[in-house]
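Note that one protein chain is taken out, while the other chains of the complex remain in position.
The first chain written gets the first letter, and so on, giving A, B and C; residue counts start at 1 in each chain.
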Amino acid sequence: MQATRAKYDQLIQDLGRDLRPQREWGEGRGIFMVIGHFVVGVASGTWLFALLFDSRAGLALAFALAGLGGIAHLAYLGRPERFWKMVVHVRTSWISRGFVGLSLFLAGALLYLVPLFVPAAPWGTGSVAAGVGHAMAIVGMLVLMGYMGFVYTASKAIPFWNSPLHPALYIVYALRGGIAALLLTVALGARSSASVGELLLLWAGVTAVVIVFFLLEIHGAMTSGNAAARRSVHDLFAGRLAIYFYVGTLALGLIVPAWLMWAGLSDPLSLSAIAALALASALGDFFMKYSIIRAGVYLPVWTRLAPQR
Amino acid sequence: MNDVTAPTNLAPARDDAWIATSCALCYSSCSILAHRVDGTVVKIEGNPDSVVGKGRLCGKGVSGIMSHYDPNRLKVPLRRTNPKKGLDEDPGWKEISWEEALGEIATEFGRVRAEDPRKLLIQRTTTVTAGRNPLYAFGNAFGTPNYSTAGGGLHCGNGAHLISGIMHASWSVTPDFEYCNYAVYFGASKGHGAGHAATANMKLAADARARGMKLVVVDPMSNFASAKATEWVPLRVGTDGALALALCHVLVNELKIYDAPYLQAKTNAPYLIGPDKRYVRDAVTKKPLVWDAAANAARPYSEANSADMALEGDFAVDGVSCQPAFHKLKEHLRKFTPEWAEGITTVPAANIRRIAGEFGREARIGSTIMVEGVNLPYRPVAAVAFRGAQGHMNSLYNFYAIDLLNELVGASDVVGGCLGFNPACDGFPETGRPHYVPKPDADGLMITGMWMGYHYPYPVGEPRMPQNAGLQDLFTMGMTSPFLDSDDQEALWTQFELPYRPEAMLNFGANLLMSIANKESVARSLAKYKFMVSIDIFETETTRFADIVLPDCSYLQTLDSRSNFPFIFSLPGGMGEWCWPIRQPVLPPEGEQRRFQDVLLELADRIGFRADMNAAFNASLNLAPEQRLQGDRRYTWEEICDAELKTYFGAQRGLEWFKEHGLIKWPKKPEEVYWRPFVDVRVPIYWEFLVPLADKIDAITAPRGLKVPRQYYEPMPDHLPCVSHCCTTPGFDLYAFYYRDTLHTNSYTMENPWLDEAAQLDPYSYTIAINTNTGRGKGLHDGALIWVETETGRKVQGRVKLTQGIHPEGLGIGACAGHWGDGMPVAKGKGVFFNELLELDYNHVSPINLNLDLCARVKVTPVQVRQ
Amino acid sequence: MGVRWDAVVSGSRFWAQPEGADAPAPAAGMDAPVSVQVFLFGTLAKATADRPITLALHHPFRIADVMAELGRRYGGEFLSLIAAPNGVKLNHCRVYVNGEPATDPARPIQCGRSSAQIEIILLTAVEGG
Partner (left out) sequence: MRRGMVIDLKRCIGCYACQLSCKAEHGTPPGVFYARVLKKEEGQYPSVRQLFLPVLCNHCEEPPCVDACPTGASFKCEDGIVDIDPEKCVGCRACMMACPYSNRYYNDGPQHYFAQGATVYEQVRGARHQTDVVMKCNFCRDRVRAGRDPACVENCPTVARHFGDLDDPTSEVSRLIKERSGFPLHPEAGTKPSVYYLPP
């Protein structure tokens, strides 16, 4: 009741503003939506790298994360009991596509993983079922990597998100998350065909791409001429979200892992340091998404009140 | 019906009805349709059949449903258990039965009536126009002359109503929207959400705007009317009169634009004025003389041809040198140059000259137009003032000076000009009722044909030792009086030997603590009443001072046979139709709510003055002989309403007919709307009668230590500063004033959650508007919490809204906000309680019409938030 | 353009009083004694415990005569409630003769019978809003 009231008061205040922040995604129960997006993104990256580097633990982790992501999404929905209806509008809706992707992934991954972990399963690793599952999971994984960015790009209300770069950014985030997750499994002693050094190198490379894409996006927002996008950038760097950005994204997600990695260049990292690096990277990604989502500011309704000639 | 084979009503018929009735969210009383389904009102819409609102409603009107169903409404009679009364005193309400409540009131009021009926004050809200008659009938029958109407005249029109009455025979003025081409508003928002006939005028003003009417809005703040104006003319708060005088000067002395034939025929401009500032009168007939240029002699005004009456020149009559009033006025205006006015108003002299020129030329003096086959004078300009301009010490002259603009160019009650609201009515064709039209007094000056009270604005009453607690019978230009609540009331009553003291109050819906001035002063006056009864729908801040509280019905539960009459009040002006709607119950009372009209009738019986009450209704409703209430017979409120409706619309159109039809209407005729050319009355451009009035008042007050300030009683208008203009204390650099917010004007709607929600979304409703540059200079920003403080230390707190749309010296606050009582929890704490800044004593009211000054000189300081 | 304001409308009888409204009372019944019952209401009723009071006047009488008689009986203070110092009936003092409003106190009453009922009451003087 109190929370409902507070949210209402906030809305009334917001409606009076020219540049009004979006609060549906990211605040209150909206945090589950960010968690969902984050976790599902990491899941898809993890699945990819786990396949590439032959990590059973990575596959299992990816599946678990995707499942968690699904639950987080449900926790976010206003009417979770109707979730299955989201399959309907796959023709135009990226959310719908994401839902289908996640369903495919979960179902496929299950089919693929069960024989891998349960030898007594009714179907084997080389069975058609596992093969189909494998294919479904890959398709699902690709959708999961891509759809989220498009959800944001399609958000015409939020100029900051509404950039063609957003899908690419989300894809590289998924990759970065996947590498981090794989590093974590390695740190925890799981097997993988990739060495820590290779993974770290990959991590560094993807991180570099993330930084470039992110800077490009910020540059785009600043030069778009849109006041809402500029306000978003301001909120991110110098406003209500700066703390998340600097502490969460920059310190935790970049400086800490980079420092650890730099330290690793001279002395091989301890397993706990690798785990710390992976976790910091992942948390940084979470805060990145969190702060970008929350930095969304609605397009002002006012336009020139005269015919545009 | 009698078909025995028909199945019995297994399911009761579904109740689904649209009921034609009247709104009461403000005094405009628009006609509505209430949609009732299964005993619940599910929608209120405007009644498209009606002229009052024209089928459309303002935000308040459509939201009325939430006021009606407010769970905070009173539902049972309450009696106070705490004998102490004060702002911090809890009344300790105890629920009592109606029998107990009425018994106690009858006893107390009976005692007062036996001792001296004048000890009873009847106080009512302006919001419910139809509350007038039953309450006043009660008071008239009871025998008290003491009435007050909310903040009434103090906060709306001791000046506006008085002068609209003297000059336009109506309660208020409006541009003739259908034909006007150039209107100048001074502190008015007619057609922009407030004022009389508010909703109907919104459409009329929009039509005029679309048609191309130019609107110049003179106002310290650019909000409602200014937003839609062709030009906003910001000026220093309270100096409207100075600007108007300069405009008059430019017209008369620089441009020489004036309508001489109008002045000759329809004003006292040709009346000869002697050195004593009085009319030179005919020795025999005592009629004012004019100079008949044809006869080259002075003759009584009634005996010369208007065209021959001299407007200028020096004459001698029986050795007395004299000049026509217009000559005097013209000379008087010379000192009000635009350059002089610029210094006072801050309006650039060049703009003053330009506006005067535009106004004068657009007046098209000498032109005519055909309206429905009748040829009429055409003067498509109007100068219209209301609360803002005349809410000052200089209330009277401000409004007078502004109206002179209309009079000088002959734009009074003619096509396109400044119209009174329906000053003349030829009656419903079948009955000839109601019939009223202005008429001349012995001096040829206009007496209004219809008024909201029975003490007409002109001729001015004879001052006497006061019998009225408000002293309006001493200060006879006064209407609603501040002295009913002021700090110095006891001193004044003693000084002027009021033979009694008010002891009992019957309050109907007024929230005096919020609608007069600072709450401490009003609280002190309220606490003095030995016995106070409050009839209300909410427990307001004022109700908490009552001894007994009676729960009233809302407008959806009550009956009024004249929800919008008199027509001079809130029927749209201009051509169109006459319209008489009623208010009828749509829902039953809830809990123990009772209609106040029934309560009053019951009290009259219990106290024992039913015959007087019947006589009072007969007189105040002007009932036809065959409909009059007889002797001391008990009539229900329905019967009284029925009698009134039959009086005006014939025996076949009683209450039942009106309940079915909701209203009756018939077309207006050009001779009614544009009555002035047809009626032989004059209006004063020279207020000669103020001169003897000052003498008479002074004869009473001077021996008792109060000298009448003669500058307020001069026969021609002047600029007289407000108290706020005279403040020189450093730091007090802003003029605080209030304005009427569309969402809340004239109502109790701060408690309505829909309107409250809208007001919260509005940038201004609940904030303190300060000019952006001024504010920045003080280090203020939007949303900053500030104190606004007067020299006397009265202060209010609120949040700043910086705006380019306010005079750099102005500080604007939406009126009537800032409730603090728990009885209206939605309203509590919303907005800023402006009136707290207002002093309430003789020194802060106009010494001629008792209008309280609405502005205060203030300083602002940031509120130090304790960490 | 150039039309005199007061010349635009001329000869209209729209608001003219109907013919004969101000005609003097017929001579018939002159000086006949008439008994007048006066009902005082509201404040005015405080003047006397009687209601009605009966006045003996002569036909045709005027409201001014009634007012003068009442003034004689109940004193100057009473008179000041219903008339201005110059003797003119106050506007908020309302007088009805056999149910018909009597607006002009100087006009002879056409009661048409040997008795008349006169009701007098004070209405509200002031108003705001």
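FYI, contacts are C-beta pairs under 8 Å (C-beta built on N, C-alpha and C of every residue); 3 or more make two chains touch, one makes a residue touch a chain.
All of these numbers come straight from a predicted model, not from anything done at the bench.
Put simply, the missing chain touches A, B once the whole complex is considered. Contact with the chain that does not appear here is found for just one residue of B:Asp70, B:Asp733 or B:Asp841, B:Asp70.
In the complete assembly, the contact with the undisplayed chain comes from B:Ala206, out of B:Val76, B:Ile96, B:Ala206 or B:Ile700. Of the options A:Gly78, A:Pro119 or A:Gly189, the residue whose C-beta touches the omitted chain is A:Gly78. Not every partner is drawn; the one left out touches subunit A at residues 4-5, 7-8, 11-12, 15, 18, 20, 22, 24-25, 76-80, 82-83, 85-90, 92-96, 99, 151-152, 154-158, 161, 296, 298-299, 301-303, 305-308. Residues of subunit B that touch the chain left out of view are 37-38, 40-46, 55-63, 65-66, 69-72, 192-193, 199, 202-203, 205-207, 209-210, 222-224, 226-228, 232, 234, 742-743, 753-755, 757-758, 761-764, 771-773, 803-806, 808, 825-826.
As a convention for this text, only the chains that are shown with their structure count from here on.
With centres defined as mean CA coordinates, subunit B is found 64 Å away from subunit A.
Centre-to-centre separation between subunit B and subunit C, using Cα means, comes to 30 Å. Subunit C has its Cα centroid 92 Å from the Cα centroid of subunit A.
Of all residues in subunit C, none touches two or more other chains. Multi-chain contact residues, meaning those touching two or more other chains, do not occur anywhere in subunit A. For subunit C in complex with subunit B, the touching residues are 1-9, 12, 14-15, 39, 41-46, 51, 80, 84-86, 90-92, 94, 96, 98-101, 119, 121-129.
On the side of subunit A, the complex with subunit B involves touching residues 12, 15-16.
By the touch criterion stated above, subunit B contacts subunit C in their complex at residues 27, 117-118, 126, 129, 132, 136, 139-145, 147-150, 152-154, 156-158, 161, 171, 259, 261-262, 264-266, 306-307, 364, 366-368, 374-377, 410, 414, 424, 426, 437, 451-456, 461-462, 464, 468, 470, 472-473, 478-481, 569, 611-612, 615-616, 618-620, 622, 625-626, 628, 669, 671, 675, 677-679.
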